[in-house]
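Note that one protein chain is taken out, while the other chains of the complex remain in position.
Coming up: chain A.
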Amino acid sequence: MLAFTLRRAIQAIGVMIAVGIISFSMFRFAGDPVNQMVGMDTSGAERAAIRKSLGLDDPVIVQFGRYIGNAAQFKFGVSYQFRLPVTNLLMERMPATLELAIVATIFAMVSGILMGVYSALRRDSWLAHVFQAVSLIGISLPTFLIGVLMIYLFSVTLGWLPSFGRGDVVHIGWWTTGLLTLSGLKALIMPSITLGLFQMTLIMRLVRAEMLEVMRTDYIRFARARGLTTRAIHFGHALRNTLVPVITVAGLQFGSVIAFAIITETVFQWPGMGLLFVQAVQNVDIPIMAAYLMMVSLIFVTINLVVDILYTIVDPRLRSTVSRAH
């Protein structure tokens, strides 16, 4: 088990180095960074001095080593537009994004699993058909459109919910949360539904398909032959077996939720990392873009690792194959 975790951790580090190469090369593709720092009238000698002071005349490999070394300590340089350390900017924005992503994922998982289980067990009921239709909409309509439609309905027409921002936030150490104020909670409703809707339909369809599959297996038939209650069969036996693949998908989707947050944050002017990234793209603020890439990859890789470990907890068969492999 330990060896398995260790091996996965080493793989994760490998992935992060590869991402580091990509994000490092972004600086070079976007042109000479010195040109972007200095004015038009800077002399060649001054440029060379800056170049030297920034270490840009070192061999590429040395520069890359330095970049990775700094990145490992969460130092990503200074933003061109804000003239502030990128790390500070990201950390300031991160709580907003994470809170949105977590609430959206919880919404997606809870409602997705409930709807999926319901539509598998009551396959022919009208509500199951409604769920199927809704899931089709959720899967095919683009996020921004749903967001805009919701703003039109609930903010503009009905005036129930705020159309942008986070509402009032409370500071807890460096973390800021909107979960403790009414306006913060109200502001969270539409963005998290918009962000979670796609995942919800995905999970719902997956749970439904898996559950139908599991209900056909021999061990469910045998569980029925043993006279277990319908409740025990559905929720004890069938659902647990259904959840194995659902955990993977939901876990991996959490990464894309954070990535998709760019669109949702733009629609709702949500002050998170995604919005910061969009602004950075508009202003060619490479340090922020590179750091954002690294951060999102780190989150992805970490989730992958956690999902792998969670897997072995849910499914005992993996536990023994894992230990047998070593």
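Going forward, a residue touches a chain if its C-beta (ideal position, glycine included) is under 8 Å from a C-beta of that chain, and two chains touch if they have at least 3 such contacts; residues count from 1.
Here is the rule we go by: contacts and distances are computed from a predicted model.
Undergrad: What does the UniProt entry say the missing chain is called, choosing from "Lactate utilization protein B", "Electron transfer flavoprotein-ubiquinone oxidoreductase", "Heme lyase CcmF/NrfE family subunit" or "Methionine ABC transporter ATP-binding protein"?
TA: "Methionine ABC transporter ATP-binding protein"
Undergrad: Which of A:A223, A:I288 or A:V301 touches the chain that is not shown?
TA: Only one of A:A223, A:I288 or A:V301 touches the chain omitted from view, namely A:A223.
Undergrad: Considering the entire assembly, which residues of chain A contact the chain that has been omitted?
TA: So the residues of chain A touching the unseen chain are 217-219, 221-230, 232, 236-237, 240-241, 244, 314-317, 320.
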